[in-house]
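Note that this complex is displayed minus one protein chain, with the remaining chains in position.
A, B and C label the chains in the order they appear, each numbered from 1.
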Amino acid sequence: MKVGVFISDCGGLVSKVLDIGDIEKYIRGIDGVKLVEVRDSFSSGEGLERIVRAFKERRIDRAVVTECSPKIAEIRILNRLKEEGVNPYLVEIVDLLGSCILPHRSWPDKAVEKAKVTLLAAVERAKLLEPIESRRFPIEKSALIIGGGLAGINAAIELIDTGFEVTLVEREPFIGGLAARMVRFFPTDDCALCVQAPIYELKGVTKTSRKGLYRSGVSELPGLNIYTNSRVVSVEGEPGNFTVTIEKKPRYVDETKCIGCGECTKVCPVEVPDLFNAKLKSRKAIYINAPNLYPPVYAIDETICKFKECAKCVEVCPTKAIDLDQKAETIKLRVGAIIVATGFEEFNPEVIKEYHYGEYPDVITQSELARMLDPFGPTGGIPIRPSTGEKAKKIVMIQCVGSRDRRYNRYCSGICCMIALKHADMIKKLDPESEVQICYIDIRTTGRMHEDYYERAREQGVIFVKGRPTEIVLNPDSGKPVVIVEDGLTGEILNLEADLVVLSTAFVPSSGSKELAEILGIEVAEDGFFKEYNSKLRPTETKIRGIYICGGATYPKDAPTTALHASSAALKAGKFLRSGEITKDLKVAVVNEELCGDCEFCPVVCPYGAITTVEKEGHVVARVSELRCEGCGICVGTCPKNAIELKHYTDDQILAQIRALATKLDPKEPVVLAICCAECGHCAIESSGIFLIEYPPNVRVMKVPCAGVLKVHHFLEAFNAGVDAIMVVGCKPEGCHYEYGSIKAAQKVAFTKTLLKALGIEPERIEMFQMVHIEGDRFAEAAKLMVERASSLGSIKEMIKI
Amino acid sequence: MIRVSADFAKEVKKRLGGETITNCYQCGTCTSSCPVARVTNRFNPRKLIVQSLRGKRDDVLTGEMIWLCCSCFNCQERCPQRVEIADLIYALRNIAISEGNVPNIYSEFVSALYSEGKLVKVAGFTEKQRENFGLPPLKKPDVEAIRAILAETSFGEVLKVLEGKE
Amino acid sequence: MKSYALFLGCTIPARQLNYEISARKALKALGIDLVDLDGMSCCAPPPIESVAVDASLAVSAYNICLAEEAGLDLLTICSGCFQSLARTNELLKRNSQLRKRVNQILSKIGKEFKGSIEVKHYLKVLHDEVGVEEVRRNVTKQLKNIKAAPFYGCHLLRPSELLKFDDPEKPRILDDLIEALGAKSIDYLDKLKCCGGLLRGYDDDLALELARDKVMKASKAGADCIVTVCPFCFINLDLGQIQIARKYNENYSLPIVHYPELLCLAMGVEAKELSPRSHRVKIDKLLEKMV
Partner (left out) sequence: MDKLKIAFYWAASCGGCEIAVLDINEKILDVVEKAEIVFWPVAIDTKYKDVEAMPDKSIDVCFFNGAIRTSENEYMAKLLRRKSKILIAFGSCSNDGCVVGLANLWDRDTIFRRLYIETPSTKNPEGVLPKTKVSVQEGELTLPEFYDTVKTLDQVVEVDYYLSGCPPPIPCIISAFNAILSGNLPPKGSSFLPDKSVCDECPRIKKDRKITEIRRIYEIEDDFETCFWDQGVVCMGPATRAGCEAQCIKANIPCTGCGGPGPGVKDQGAAMMSAVASIAPNKEVLDEIVDPVGTFYKYSLARSILRRRVLKKDE
């Protein structure tokens, strides 16, 4: 094994502080080092070419290069070597400036020693480096969208415009979702159905024309395939290559033949309350929710239809579209990407018994009020008292019903204030004489033009009562509901008698979200909504490449935000599909099937669902999906059999580096080993250098992808090798880049402390630190603390030389 | 100038029963749930909490408000933020009493429990009546045991406060 | 049939013999064996919690320990006792830190809370264990003409999360048990609102005002009586009516009866066996209606 070491002076910055000659001499003495060069720079020009030639002509096997600003230098050097056919994983880059000079300017002598040992460790690690191949995985150029509401339709349109085929799956017989019931959308009071419609150009139809969901021609979008009455029952395969199984329930009406004439409903004898219309009217067993929905064809409700016993509709259908023998179909398709747009639904307020929803007919929800306010709806746009059918003149709304309530949903549903204001506005516009009172805790109108609604409501005389009502009782004399609430601003307890009480209920995840998450292998958060990969910067991505989420599936959203979100998801999916293939360096976890067997711990800890188990010669062994593995190594840090290793960070590589870093050039000085994750941990250490915050050079730094890869025996071996104290530096638990690697590491450190204590070794010798990347000052503090501890506790070598 | 501070809330939060005080977001569900607040504005649990949260320690501990809760737990049952309001009021009363603010009726409870091991003494006449109706003779509490328990709790300090008052 | 350790509490044996007599008789007749344990003290209810929460928990836990030692579940008649004991029992079972703290106190007298028994209110035992049907079967005198206003009081129902007695917003147990006697259980406004009983002694006027509201609303709904299960509700509504008459010059004369009294009467026990003089509001009108 021939290692070449290339020490850059970084334009003289290094030699100004460190004695490079001394370092060079030391490096030449390391076993395996065949070549040492010192130059001004190795990241470009002649310097870079010298590394290339060292590989090509002087036949070195591995290289250690020091450079300042390591990230950029690393990219340049590795790209150049790749061009020349040198595997970039054979080169170890060291940032001497950042690690040994900037943070240790006050101790140049000690800094030299740290530089020597840092390079020694790099060489020892380099000797064990192995080339890592890159692999290409093809991507199927089509997408599946689950959920045909506002988000799903918008995402579909965007993706089709980008040039991909899209399959849209909707579990109801009609698309449109919750939004279709909400009449109008704030902030412009557009008709809800039109807003959902696609915008595209056709002769005579301008780009801005919207004509309801059906007439806009959603069905005519090239490349869009809509399955209504359908569910995704399984998803298999890998990112870019999913095999999806869809179960399509029978509609009993041939969608291609039905012309929507409605003759069938006239003869259908089965009548039930119409749930779409808040039970304010009834519908037949063969029905359509609203004539302007898509598809504009009837459907049979199989839970109530009498089928062959009756079959009257079959006889009258002029196009012979009704087929009572229709069976459920199973459809299998392959897609490259999946977008989850399953939205949200209204919380059922029946559980809040003191509000008597479901018991008092005049207590309804906002979505039910929306049906009343629909001019084409069951009451012709007039709010009524369901108990009597007469017009409701006095309406009390209650906000935060089931949201901001620790008994049900802790979160603020975000849009209910605006829905209440919008409805109050509509009622007031319809009849300025009607009274609207809104009981609220806080009014939240964040969003453009949203506050206008609040202003307008006050102008129109809507009364706002700051208080959450304790209960709704029925006035025995008038039979009307009475809302009992403290007016928090005056301290009076009010009895608000109303014709109609409207509950602004919370919005909760669509039923079945959890099951779908399981099918897809993605996560739901504690609140039950789908969890984003990163809620700040990657709000429409999931942990699994190729699966995206948008709209209300991640949190209740209004129409504008949903549209934005849907476009973002479509863009991400489109970008993924367009590449046609995934190219990936296989820097992944690899299973040693000889050692692996039957414990099945690693699938539980993998944050990415990348580990499955397979039966092999009577044993269950782990199998890592190369595509899904993100290379954190949490599985490695778990495996009790050392049967799984992370490429480029194998146990041998980690231990070699630890042992080298334990080298004491001055036996009097304590050695502190800082093992950091490559994310926040390493950034925090780097930032102390960047911000010129000093910490003692006794602290030697090594990097692993995630602190979760570390194991208890790494710490024990470090002590065994003479490290006097260990600091593990990881991300903040809530900000861990690999979900919970930092937490796992902290737990391992805690166990190590217990062990040390039992063995008579001071547990303070190891400590976990969790910090964010800018906390260079905190790192420096921690480093000082640990060096002080190591000094006062004394050399560990004296304690364990059995 | 009125000083606003979170010190008192912190103090309350540390006490048994007072832990949930900072959950409160002043929605007033408690007050509209309260049967006492419905008949008098001398009592308003929401205001009691906001006064505590603002650090009006003296107003809270020396005022009559904390004593007007009828312990019906209706507010606690309905609070959307799970503030344990009734328990919180006990905690406030505990602080008030430990500082010598003890309404007469409570001194009576204290001495009854300490001397009898029960809150109500059974009159000789009643014992006779019980016998007439064929009720079994009443078993007596172990007063010594009760006193030993009370001595281990903050009740012991209350006894000292009360002695000091006399 | 099952045996229970009876927790009588302070007020009932001293002031409401009508309650104790009727409860003992009715439960015995329905096959429930009550054991009077030595040393039972005060349940340490709100008045003691107001003084020192820790003392209240410890004294309450002490009583539970006595039942644990006897290996019997505790049965309470008084709702106040029920709330104190059941709440403590549940809290200490759930919260190990609190349990540690209380056991530290109890260790001074050699006791330890183990969490091995249940605390039950007799209404729940009648409803769930004896069964409404069995109660109905034992009725010899159907109370057909009686319109009874059930009053659950507070400490039977709340905090529901710990007591788990019945649905705190729509309880049915007392209603069912009243109807088992053939009487009609009527609905009235603010049925679940507090009677104000615990304010007695600190602010009698306020306590009276709450009681008045209660009696007024029950009367308005046409009740022949209010059925109580708590001695404090009883005092505030019964004695309270005499005081209301004096203060507001309003005469409701609405009989207040404890449920077991009604139960005994329906099972054919003579009224005079039940200490009728414990009632301040005469119940004669009610008795007449039963015939």
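Simple rule for what comes next: a residue touches a chain if its C-beta (ideal position, glycine included) is under 8 Å from a C-beta of that chain, and two chains touch if they have at least 3 such contacts.
Because the structure is a prediction, the values reported are computed rather than measured.
Taking the full assembly into account, the omitted chain touches A.
In the complete complex, the hidden chain is touched by one of A:Gly12, A:Pro432, A:Pro640 or A:Pro667, namely A:Pro640. Set against the missing chain, the residues A:Val501, A:Ile519 or A:Val605 yield one that touches it, A:Val605. The residue touching the chain not shown here, chosen from A:Thr188, A:Thr388, A:Gln747 or A:Ser792, is A:Gln747.
For the chain missing from the display, the contacting residue among A:Asp452, A:Glu694, A:Glu717 or A:Glu788 is A:Glu717, taking the whole complex into account. Considering the complete assembly, subunit A touches the hidden chain via residues 592, 594-595, 597-601, 603-605, 619-620, 634, 637-643, 708, 711-713, 716-717, 719-720, 743-744, 746-748, 750-752, 754-756, 758-761, 798-802.
Here is the rule we go by: only the chains that are shown with their structure count from here on.
Each chain gets one centre point, the mean of its Cα atoms, and the points for subunit B and subunit C are 21 Å apart. Subunit C has its Cα centroid 53 Å from the Cα centroid of subunit A. With touch defined as above, residues shared between interfaces to two or more other chains in subunit B number as follows: 74.
Annotation for subunit A: residues 354 touch two or more other chains. Every residue of subunit A that touches subunit B in the complex is listed here, in rising order: 354, 400, 404-407, 441-442, 466-471, 484-488, 491-493.
Residue ranges on subunit B touching subunit C, taken from their complex, read 15-17, 35-36, 39-40, 67-68, 70-74, 76-77, 84, 86-87, 90-91, 93-94, 97, 103, 105-106, 108-110, 113, 117-123, 126, 129-130, 133-136, 138-142, 145-146, 148-155, 158. For subunit A in complex with subunit C, the touching residues are 353-354, 473, 476.
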